[in-house]
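Complex shown without one protein chain; remaining protein chains in place.
Chain IDs A and B follow the sequence of writing; residue 1 opens each chain.
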Amino acid sequence: MGTIITAVVLACVVGLVIRKMIQDKKSGKSLQCGCDCAQCGGCGSKK
Amino acid sequence: MSTLKEIPCGKTVKVTKLTGEGPVRRRIMDMGITKGVEVFVRKVAPLGDPVEVTVRGYELSLRKADAEMIQVE
């Protein structure tokens, strides 16, 4: 029982992370950086 | 007639002409070093290059190689 719950929770987390990464990729942020450091502005970060 | 490169620290000189061409020259002009302007040589960097000058009320640093393009009197 515990195994199933944990596995489901883990799968959800991984799914969300992947979705987030795909979204970032689509919005052009990719893996460049956190896209927060306006220091570089390299990602044209929009907040 | 000499160039800005040869001017010692603490002297104020007047720009007479800019030699050279292209982006560097344009950049120097854009920063306010144009014909007739007064330039005060403020200090030289610890290693002898670049120099810091006061022009039009602010501090500007430029290399001696670029300062050579600026003719002064």
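Rule of thumb we're sticking to: a residue touches a chain if its C-beta (ideal position, glycine included) is under 8 Å from a C-beta of that chain, and two chains touch if they have at least 3 such contacts.
What we mean here is this: contacts and distances are computed from a predicted model.
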Which of "Ferrous iron transport protein B", "1,2-phenylacetyl-CoA epoxidase subunit A", "Xanthine dehydrogenase family protein molybdopterin-binding subunit" or "Magnesium transporter MgtE intracellular domain-containing protein" matches, in UniProt, the chain that is not displayed: "Ferrous iron transport protein B"
Touch partners, limited to displayed chains, of the chain removed from view: A, B
Listed residues B:Leu4, B:Leu18 or B:Val39, member touching the removed chain: B:Leu18
Positions on subunit B contacted by the hidden chain, ascending: 18, 20-32, 34-37, 43-50, 52, 56-63, 65-66
Those residues of subunit A which, in the complete complex, touch the missing chain: 1-3, 5-7, 10, 13-14, 17-18, 20-21, 30-42, 44-47
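Methods note: only the chains that are shown with their structure count from here on.
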CA centroid of subunit A to CA centroid of subunit B, Å: 51
